[in-house]
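One chain of protein is taken out of this complex; the other chains stay put.
Presenting chain A:
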Amino acid sequence: MSTGLTRVWERLPLKKQAAQSGIRVFSQQQPEIEDEEEFRVLNLRTVKQQFQRRREVRRDPVTPPRTNRMAVDQDWTAAWPAPRSFHPASVPLPLRQGFTERGAAAPSKFANAELMKIPNFLHLTPPAIRQQCEAIKKFCSPWPKGLETEAKWQRHFPVEVITTDYLQSLPTIRNLEARRVTISLKLSDLKFDAHARDKFLRLVGDRYNKDTDTVTFVTDRCPLRKQNYDYAMYLLTACYHESFVTEPWEASKSEADMEVYLFERNQSKIAAEGILNWSAKEGDNKISPPPAYAQCVEQLINEGENEYNLAKYKEEVKKMLNV
């Protein structure tokens, strides 16, 4: 095809024209292919062929571990500044980890995946912690004066607020459990009269711990901690102020509604007064039973009859009647 084309080309007058103008329109000196490709020889018998040398892979020299060049008194906090998986070439310690059969040495630190798995504290050496503490010291403020002991700060801050922060390995920092707020305070820190105290205890119910004399509010119904804290403080305030309100129906509390026996409003007081004022005339000062007797009667009925209470009651009766 190409030879035919060349022949046609030669006949054309264009070629001469081009040669005269000096423009090379078409390649005239086509190099002829001298070396003809040899046919592959069919090798029926297995003749040993020349061993072809494989191309050698040029490899960059692997640098020796960095630990070889480490000074003995180097600054370790600079060599390992942040948490990182274990790397044998950076840690100049002859570590070994792994279980082997009896007598065999444990696998060394090189190519040891177990050492890479376990969390290490190489970034939290005592000098590193000291260094970091020094660095953040300038952000600290001195401890407030007057709050040195626990007794002192409990007097100024009677309400204890307990919240929990959760650290987790997740892309989110939110945790639903963090919304819970617990506030507690000693009941003795609140000022009550007898009615208010009784009503407050009725309002808080089992949130009052009798053994430790503390009231505890746990709130978790709002989605945020701030809202729960506000709600808990609201509950405390509302209960406290509500306990001082005397509703009109509270006056209709009969003896059957009383939760404890009170000497003042019972028949035994009238009976004791009757005995003490047996021979008193009209207009004389009435003798009231002594408070020790009243207390012992209350104890006898509230706590039940036991040996101690009965003996005490006997003593008090004897004392009162001068027997």
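Convention: a contact is a pair of C-beta atoms (placed from the backbone, for glycine too) under 8 Å apart; a residue touches a chain by one contact, two chains touch by 3 or more; residues count from 1.
Rule of thumb we're sticking to: contacts and distances are computed from a predicted model.
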Chain left out of the displayed complex - its UniProt protein name, from "DNA-directed RNA polymerase subunit", "Cytoplasmic tRNA 2-thiolation protein 2", "Flap endonuclease 1" or "Small ribosomal subunit protein uS3m isoform X1": "Small ribosomal subunit protein uS3m isoform X1"
Residue of A:116, A:159 or A:276 in touch with the missing chain, whole complex considered: A:116
Selected from A:44, A:62 or A:78 as touching the chain missing from the view: A:62
Touching residue (missing chain; options A:83, A:127 or A:223): A:83
Sites on chain A contacted by the missing partner chain, in the whole complex: 59-60, 62, 83-85, 87-89, 98-99, 107, 110-114, 116-119, 167-173, 175, 177
